[in-house]
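A single protein chain has been omitted from the complex, and every remaining protein chain is retained in its original position.
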Amino acid sequence: MLDALSLLLIFSGLAFYLAGTIGVLRLPDTLCRLHAVTKADNLGLGLLASGVLLQLSDPLQMLKLLLIWLLVLAASATGGQLIARHALDERPDQRAELPEDAK
Amino acid sequence: MTEMLIIAVILLGASLALALLGMLRQRAPADRILIAQLLGSNGVGLLLLLSLLQQQSALLDVALVLAVLSVVVVIAFTRGRKEQHNA
Partner (left out) sequence: MTPGALLYLDLLMMGLMLVLAVGALYARSLRHAVILFIVFGLVVALVWARLRAPDIALAEAAIGSGLAGALLLAALRDRRRGAESAPRSPAWQVVAVGAVVAGLVLLLAWAFLDLQGERANGPLADTVRANLDVSGVSNPVTAVLLNFRAYDTLLELTVLLAALLGVMSLGPQRPPMDAAEPMAAGLIGWLIPLLIVAGSYLLWVGAHAPGGAFQAGALLAAAAVLADLGGRREFRLPGQTWLRLLAVAGCAVFTLVGLAALIGSGVLLQLPPDWAGSLILLIELFATASIASALFLVYLGGHPPSWNSREGHPDA
């Protein structure tokens, strides 16, 4: 049934959101935390949005939902990169730990 | 269905609250802005669920605006180290 599938997707997405939050709280390093955040953004929102999408009937609304997901996908990936670069600039000592081609 | 959605909404709210408490503990600005990004994304998810629960499709528009403005804030934050200004 459509409702059951929706709920499955929504709760899976929720699991990723919670994983992201826990990751942010427990991981030792800014860059690791960024990793957790982007996972929550992409997968969490993607699964949640898919679940919500199944419940909609108006094509315009479905399009909006798709747009929101694509936007967050692209923006959080790029934003994450910007934050990472900013974090490295503030704490140059972390650069030494990166593999050679990431600097 | 509605009851399950309400549970989902409360759980997402709890995730938001937890992340926020994490932000209050962090010292570095970079950590805080990435948690702000996470909170924005949580907020978008919350709005998507609320749009179903409250039967208001306008909340999808709010989610879109929130998503876009989150990115603007991240860009505003990460730009502007002192060497980027004109002398």
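We call the chains A and B, going by the order they appear; numbering starts again at 1 in every chain.
The criterion applied here is as follows: contacts are C-beta pairs under 8 Å (C-beta built on N, C-alpha and C of every residue); 3 or more make two chains touch, one makes a residue touch a chain.
Please read all numbers here as calculations on a predicted model, not as lab measurements.
When the full complex is taken into account, the listed residue touching the unshown chain is A:A75, out of A:L18, A:A75 or A:L88.
Against the chain not displayed here, chain A makes contact via residues 71, 74-75, 78-79, 81-82, 85. Within the complete assembly, residues 2-3, 6-7, 9-10, 13-14, 16-17, 20, 23-24, 29, 32-33, 36, 39-40, 43, 46-47, 50, 53-54, 56, 58-59, 61-62, 64-66, 68-73, 75-80, 82, 84-86 of chain B touch the chain that is not shown.
One rule holds for everything that comes next: only the chains that are shown with their structure count from here on.
Separating the centre of chain A from that of chain B, both taken as means of CA atoms, is a distance of 11 Å. Here chain A touches chain B in the complex through residues 3, 7, 10-11, 13-14, 17-18, 20-22, 24-25, 30, 33-34, 37, 40-41, 44-45, 48-49, 52, 55, 58, 61, 64-65, 67-68, 71-72, 75-76, 78-80, 82-83, 85-87, 89-91, going by the rule given at the top. The touching residues of chain B, when paired with chain A in their complex, are 1, 4-5, 8, 11-12, 15-16, 18-19, 22, 28-31, 33-35, 37-38, 41-42, 44-45, 48-49, 51-52, 57, 60-61, 63-64, 67-68, 70-71, 74-75, 77-78, 81.
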